[in-house]
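Left out: one protein chain. Kept in place: all the others.
Each chain carries a letter (A, B and C) given by its place in the written order, and its residues are counted from 1.
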Amino acid sequence: MAERPDLTVDLGRGLRLRSPVMAASGTFGYGFDAPQVDRAALGAIVSKGTTLRPREGNAPVRIAETPSGMLNAIGLQNPGVEHVAHVYAPEWMTWDLPVIVNVAGDSVEEYVAVARRLDGVAGIAGLELNISCPNVQRGLQFGVDPRLAAEVTHAVRVTTQLPLVVKLTPNVTDIVAVARAVEDAGADAVSAINTYAGMAIDVQRRRPVLSRGSGGLSGPAIKPLALHAVWQLAAQVRIPVIGIGGIMTPGDALEFLLAGAAAVQLGTVNYVRPQAAREVHDGIAGYLREHGLTDLRALPIRSVSVLTHA
Amino acid sequence: MAERPDLTVDLGRGLRLRSPVMAASGTFGYGFDAPQVDRAALGAIVSKGTTLRPREGNAPVRIAETPSGMLNAIGLQNPGVEHVAHVYAPEWMTWDLPVIVNVAGDSVEEYVAVARRLDGVAGIAGLELNISCPNVQRGLQFGVDPRLAAEVTHAVRVTTQLPLVVKLTPNVTDIVAVARAVEDAGADAVSAINTYAGMAIDVQRRRPVLSRGSGGLSGPAIKPLALHAVWQLAAQVRIPVIGIGGIMTPGDALEFLLAGAAAVQLGTVNYVRPQAAREVHDGIAGYLREHGLTDLRALPIRSVSVLTHA
Amino acid sequence: MSVALEQGLKSPSPSGGGQGGGPVVVERSVPMTGAVELVVYHPPSAAALDPGQFFQVAVSAPHSVLRRPYSAAWSDAASGRIGFIFNVVGAGSAWLSVRHEGHELDLLGPLGRGFDLEGERPVICVAGGLGVAVFPGVVKALLARGRKVTVLQGARTAAQLLPAARFAGAEVKTATDDGRQGHHGSVVDLLASLPPPLRGRVGEGGVDVVACGPTPMLKALIDTARRREIPLSDIQMALETPMGCGIGTCLGCAAPRAGGGYLLTCQDGPCLRADRIDWDRMTDAFHG
Partner (left out) sequence: MSVALEQGLKSPSPSGGGQGGGPVVVERSVPMTGAVELVVYHPPSAAALDPGQFFQVAVSAPHSVLRRPYSAAWSDAASGRIGFIFNVVGAGSAWLSVRHEGHELDLLGPLGRGFDLEGERPVICVAGGLGVAVFPGVVKALLARGRKVTVLQGARTAAQLLPAARFAGAEVKTATDDGRQGHHGSVVDLLASLPPPLRGRVGEGGVDVVACGPTPMLKALIDTARRREIPLSDIQMALETPMGCGIGTCLGCAAPRAGGGYLLTCQDGPCLRADRIDWDRMTDAFHG
């Protein structure tokens, strides 16, 4: 097969990506840094979590390395939605790469206000609702409760025409229940997962390493956990699932795609191997060719026939 | 301080350990293998999960390595409680090292039957209720629901005089709620945590690596997650918390003790570094000496004053 | 350092890990294309080893946590040396492949059961791919017992064959997938193509077979044996399954037992008579 396989992805509501490889929120800023990353390999960029007003973020120490992973408690440092809409979006408009804004907030009203400000702004390709950031006070509340998750999703859904991805937290007993709730509330896709609640203690100084005590774990360490979540979700929700968690290599990304993900996001790896996006893109293309497949829809190894969702 | 610090631990109901270092269930068999491990460094051994009848376990492949971790889906292969009571317990009676039997089952009745068979058997120092094994069908059910967890704990509590540890699963939204429920139902201690639900996919063969699809993640990868769970638990339950998850070094064990654990269990590391138990024991003793502390009770870095439990 | 306080404990010993006196690499070479041979100096291990036993080797590779099992290729009690032959498959073997003279290794073992090499009959050694790694020591031990040995070695290409000189005193026949050296085809086909009794015959005058290679090769060998009426109890093989501990505590290395249930490759094996395995339930954990 010398043919070039079709790597496009349809995330719904007109959000079509040229590549299933996306940059995960908080690991690519607003797309202006990390020039080493080959943007031609990317299908979309997801921005840093953006709130209604600018936020300073948490006091240092904000990050710590753990075995095959890292903890972060950045605290949603961001310039606020106004700056994003006013300064960044016009730049993005000139790019040939869709930018999805990751939206965070402490209340339904804040999510809605951010979504309203971004609705109809040229240069913004979609929203990813971060209902899972574990770092800000009460940040977990929406993501762990199907009812609240549905409420905020619905409120944003009726506010904006933009494609709407809801990003799930893995720190729950039943991630599928939350996913189904946000699907019913109008999400176009879910992304899974955000970081796992974790901590590290500085034994010599006898206190938590991170100033906030705990943080979110990302990186290769969480890959098997994230993959399990995506495997469950892909079988039990109808909307596309975007797989996230510990992807470092083309093989890792393929695990997620085989598990049923429609696309993947690269997070921590962007800090470490700027060439990863290109490698993953090319590795997926090569795999499709080797296996005689023409597009990504042929990848999932389990049909969605186990879908019991009414 | 040339004095030898006091490393003893009281887990309640007369279960006193000479060392806070225990061998975790499923990583030390029934205590007859792993001669490389220096038993003088251990406070107790927890046996492989034991069920009412012998179990063959799952078909291979049962284990897989992941970044800084391993997945297992052993499926509770064990010789059944009768063999344990009849053949192993008499051997254990001759040891100077307490053996705690890890008890597993598919129903309240099975847990109760196992506990009844072991009650009063010489050589058995206590029970650890595995309400968290994610590998056997319906294995998750007790551990994720505070009500069911309390029910099985209570049923076993009234069946046996043995010290009763309940081992918690981390695959829940609110581990503290489950811990409080089993505390109220009569558990003498909780151990946290069992493995995290995870999976790996064989990209070349396009199927899950483990024959059961998913398995439980253990090893250094999960340490930050386990530590976070223990940190929360230690502040919010009154009974001792035994910390488990990814401990490889004395420093790792100290993180758990500083987070408020009364003792720790070593799991995966037993496969890799048989000298770990000795190193951890000596490392803890050395740390106490260096910091001028005389016993383990001085270690937790946060008082339990945040205890909001009524 | 590690004292066993209880009775009934077996006694493989951990060694190395930088405390001095531990196993140390004294030679590194490339015995055939793609493979590396490390010679390790550690007299206690060299003296204790039965051919077919393995060691759990600690590897400090990125993101890895478990030890890796490696059969000893050979050992020599007199010189205190043990050889390991392996190719680079993943993180662990990659790390191991860049060990050099003077590097210490952390070995746990020898572990498991080796081959039963006693007997009078001729022996055919069937080696597929890297399975050949275990045979230098096996052949030496068989020859030392005065037995007639034929080595059948298969590889993808001629360059991937361990040189016949490593089996001095034995007859060596080869098979390659590309047909450039020896039989064109698999080593099991080669066995089937031999004249009797080498290719198998029931009862007296028969041969013992000792085999090591990828699971698909072992399964092909079983099929051939059944067709050729070689009793499975006359065939011993070294199994390869994933291993967690190597010492019987993790129950991760299960292999289906004839008659039901599972054997532990690390304790009941890795060297087993073929009739103890339920070949219908036997799966290949590794691709390729």
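We take it that contacts are C-beta pairs under 8 Å (C-beta built on N, C-alpha and C of every residue); 3 or more make two chains touch, one makes a residue touch a chain.
Fair warning: this is a prediction, and the values are worked out from it, not measured in the lab.
Engineer: Out of A:Val61, A:Ala155 or A:Leu293, which residue would touch the omitted chain in the full complex?
Structural biologist: If we include the chain that is not displayed, A:Val61 is the one touching it.
Engineer: Thinking of the whole complex, not just what is shown, which of A:Ser107, A:Gln161 or A:Gln275 touches the missing chain?
Structural biologist: That would be A:Gln275, which touches the missing chain.
Engineer: List the chain C residues touching the unshown chain?
Structural biologist: For chain C, the residues touching the absent chain are 60-65.
Engineer: Residue-wise, where is chain A in contact with the chain that is not depicted?
Structural biologist: For chain A, the residues touching the absent chain are 26-29, 31-40, 48, 56-65, 67-70, 72, 74, 77, 91, 94-97, 202, 204-205, 211, 219-221, 268, 270-275, 278.
Just so it is clear, only the chains that are shown with their structure count from here on.
Engineer: Taking the mean of each chain's Cα atoms, which chain ends up nearest the overall Cα mean?
Structural biologist: Closest to the centre of all protein C-alpha atoms: chain B.
Engineer: By mean C-alpha coordinates, which chain is most distant from chain A?
Structural biologist: C
Engineer: Quick one: report the Å distance separating chain B from chain C, using the average Cα coordinate of each chain.
Structural biologist: Centre separation, chain B to chain C: 36 Å.
Engineer: Where in chain B do residues touch two or more other chains at once?
Structural biologist: Where chain B meets two or more other chains at a single residue, that happens at 67-69, 219-221.
Engineer: Provide the list of chain C residues touching at least two other chains, using ranges where the numbers run on.
Structural biologist: 63
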